[in-house]
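Shown here: the complex without one of its protein chains, the others still in place.
Presenting chain A:
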Amino acid sequence: MERLKSIQDLDALRQQIIERRRHIRKRIRVCNGTGCHSQGAERLVDAFNRVLEERGVARDFLVVPTGCNGFCAAGPIVVIEPEEIFYQRVKADQVEAIVERSVLADEVIEELLYVDPTTGEKIVHEYEIPFFAKQERMVFKDTGSNFVRDIGDYISRGGYSALAKVLSGMSPEEVIEEVKMAGLRGRGGGGFPAGVKWESCRRAHGDIKYVMCNADEGDPGAYMDRSLLEGNPHQVLEGMIIGAYAIGAREGYIYVRFEYPMAVKNALWAIEQAKQYGLLGDNILGTSFSLDMHVNRGAGAFICGESTALMASLEGKVGEPRGKHIHTVEKGLWNRPSNLNNVETWANVPLIINNGGAWYASIGTERSKGTKIFSLVGKINNTGLVEVAMGTPLKRIIYDIGGGIPGGRRFKAVQTGGPSGGCVPDRMIDLPVDFEKLKEAGSMMGSGGMIVMDEETCMVDVARYFLNFLVEESCGKCIPCRVGVKRMHELVVGMCEGRAQPGDIEKLEELCYTIRETALCGLGKSAPNPVLSTLKYFRDEYEAHVHEKRCPAKICKPLIRYVIDTDKCTGCGLCRRRCPENAIIGAKKECHCIDEEVCVRCGICIETCKFKAIYIE
């Protein structure tokens, strides 16, 4: 590929690609996002290619391994374009039939269709499924149809046209003005206005400046950054190149956690391609603007998502944060002006440039503009990635898009913001979700994880879970976080294990306020959030643990017993044989019982019993 030397070259290339693909009759989209990939999507791609090859029609149809489709609960997913026929849970041995009936012919295979759980109806087209129909996908729109390893696919869809627009007549100040007008706020958690940050970095003194992308995504349960970077890396890259132009940076870094090998690979590969096409490197699109880009892997520390710790780790130091009194836009990486934004923040930029800041600002709420991608996970029917306009009510996300709670159980709370966030209880289900409203509710936006919890989730256990996470992830630099969070953890573990004393809840609260005031960085300052928000809305559960030594959700092992219902037990003996501890006794055909002393409450017997005769007390 010869480097593109001008904006006209890019336009011509786009026309060429479209022309070259005109003969393709159907596109077969096979989702290769992480969820589908882990269930064997790669085998599907191979199978489709093989079958098309065998039939001698490989030229007429295109198999597209795409980025994450977002509807992970339905994976592995195959969508056939142009009709957009949606097949779910596809297995490799069904590929032959799909090719035969839906690719070569125009039949729809009923068994593979999605069934709407509320109406029981089968739905043929992707755009009709409520999960998609009720979203407002902008940033994540193309990921599920993007041919990940083909920059041509991105370009044919109008990719890099925002960069072309910027380089063909916008001054850096105009670019910044547009992003400011859009009201784009950082998607990595803090919600700081991106345009303002860019402006400070542009104005900062220094010849060498850096743009950086935060793809550390340490929040357990969030995977939108990963899916964007894996599935549509050029969109992120285009945003960064535009940002670098606006700031005056000549070098950029993408910091990806090593646990995301596919994101690392795809980012590296996208950079390589962009360089070949003259969209990165020296004299981008024939202009005087040049930019170099690197990918660095993080080594699995939550704190390295924090801006100053991230930069320390890039320099080859231990990933400890520093106080924020010196801003990274002035003295960041190697003490030079550095502008760090989150993956999703960068992915918004091309949209803003293409459609204008005013258009962008018309979406969302007064102070939170645009859309947000959430990862809807936990006790929810439609697990997946969901993009909605800021201000969308929680109810719409959980019920209309998410399809509600499995097993007809009751919705209890949703946890947002990861280890720095908190829980929003069921009675606030109408809350419009944006930066401000989540904060008012005692939680925060964070990176966009939404973990849904039902009546069988213990809120004290959830607090214990996050504290345990934070104890492990605290870098140890400041005492409030290193020691304080540990003490909090001990107190909450005590509650879960029935050792709590009266007054422990108050002690816990006092620790929360002290740590919030005194910790060095965002990790410590926000560490009390998971406890404070559960205390605020579910204090009764804490009290039950402390005063009655009872776990209302029946989760905390030391506070529960497994019991056999004498009316239901048939004495079949299955649980007795399966029990790894030999804790179940009873003669054949007679009611069994569990030796509480020996039982470790592992759950095998409940899962095994065909008569639902074992319950928790």
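To be clear about the criterion, a residue touches a chain if its C-beta (ideal position, glycine included) is under 8 Å from a C-beta of that chain, and two chains touch if they have at least 3 such contacts; residues count from 1.
Quick note on the criterion: contacts and distances are computed from a predicted model.
*Asks:* Which listed name, "NADH-quinone oxidoreductase subunit E", "ABC transporter ATP-binding protein", "Glycolate oxidase" or "Carbon monoxide dehydrogenase", is the one UniProt assigns to the chain that has been left out?
*Replies:* Of the names offered in "NADH-quinone oxidoreductase subunit E", "ABC transporter ATP-binding protein", "Glycolate oxidase" or "Carbon monoxide dehydrogenase", the one UniProt assigns to the missing chain is "NADH-quinone oxidoreductase subunit E".
*Asks:* Looking at the whole complex, which of A:120, A:169 or A:316 touches the chain that is not displayed?
*Replies:* Among A:120, A:169 or A:316, only A:316 touches the chain that is not shown.
*Asks:* Of A:49, A:296 or A:355, which sits in contact with the chain we cannot see?
*Replies:* Checking each option in A:49, A:296 or A:355, the one touching the absent chain turns out to be A:296.
*Asks:* Decide which residue listed in A:138, A:162, A:462 or A:508 touches the omitted chain of the complex.
*Replies:* Only one of A:138, A:162, A:462 or A:508 touches the chain omitted from view, namely A:462.
*Asks:* Taking the entire complex into account, which one of A:81, A:96, A:177 or A:259 touches the absent chain?
*Replies:* Of all options in A:81, A:96, A:177 or A:259, contact with the hidden chain holds for A:259.
*Asks:* Applying the definition given at the start, please give the residues of chain A touching the unseen chain.
*Replies:* So the residues of chain A touching the missing chain come out as 34-35, 38-39, 72-73, 75, 218-223, 226-227, 258-260, 296-302, 313-319, 375, 377-379, 383-384, 415, 418, 449, 451, 453, 457, 462, 465, 469, 472, 475, 578, 580, 600, 602-604, 607-608.
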